[in-house]
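Okay, so here's the structure we're looking at.
All protein chains but one are shown in place.
For subunit A:
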């Protein structure tokens, strides 16, 4: 048994860690143990990837490519392969992962289990939209091959299924053509939420990637709208990646009202000053934090929560304004607050997070009751708006809000693997 914490570092509960590194042995490893949960690279923020006092099946040893057809862009790999490995392999060959989240340090299995989304949801949907086949191993020893056509019910349960339908051991992904590693980008400052929504509406037709940084202390909702398109610029040298590590865990969170105000002010004005068009490398555009190793330490020993919700578009502006008002009133929040619109697409998975609407994501240092009270007020706004909270980032939402936000939950429950349980499943599903 050893302590393991998730990316939010809220606590480090004791786990019996079992490494799954040989596909031939997995069936025997997962059937001979008490209930466990698959744990990839541990980038989920809360308890979706934890199983306090239980078994964790570490999957990062399942890190092999199996085949890649360069003419069709079909990639088959084991579930523990990091998205970064895929991107670095296929981009020079003219292919790219269609959808990736804001970090590429997640495993393929984790990306499927949380049906992650990226900046191009309005064009290409979520990760699960591009998965052609999953090999799922159940703890009873049964193997299920499923895809959008074959065993489609199992596929819909497993994509976004929070790792609760079985162990994802292998997947086949359809990649997209890309000219090279560069993007033509444009940064536009906006003064309030009305301008944000106008920019989002205008940009969706012409820009593949859109996202915005938001000054979470500004109740009007000023921010910077960033958009990008792949470009065939090719005569640029690859940027030198400079890796930095947050060397220590500071005794208290470095994110406090004072530092937050100073940072947000400086960031907004510096970026505003340098706004406009540019050419950016895909790694710095998509994954700005990946070169700052262990940045999650900056919130100090108590860790932090990330709150990400999505609310329908028609009430999106009012709900977002209300949430920002609550956050600004508490002077809480984070350096990185993200606001983005999702496209009009129905998600693949029964428990997939993305749905048409607008999504807001913010980090909050753990400050006990004060933070919980803020979350309660935000939950109220999300509930009233008919929205939902992202399980991959959650560590505290009430069960009733989960049930209200995910109407296909009872349908999903039929596909659960009885040998699998996580902190999140016990909290939100009772077992």
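Some points to look at:
Just so we're on the same page, a contact is a pair of C-beta atoms (placed from the backbone, for glycine too) under 8 Å apart; a residue touches a chain by one contact, two chains touch by 3 or more; residues count from 1.
Operating definition for what follows: contacts and distances are computed from a predicted model.
For the chain that does not appear here, its UniProt entry gives the protein name "Short-chain dehydrogenase", which is one of "AzlD family protein", "Short-chain dehydrogenase", "FeMo cofactor biosynthesis protein NifB" or "Membrane protein".
If you put the hidden chain back, the residue from A:13, A:89, A:254 or A:293 that touches it is A:89.
The chain not shown here is touched by just one of A:7, A:68, A:95 or A:207, and that residue is A:68.
In the full complex, subunit A makes contact with the omitted chain through residues 2-3, 17-19, 21-24, 58, 61, 64-68, 70, 77, 89.
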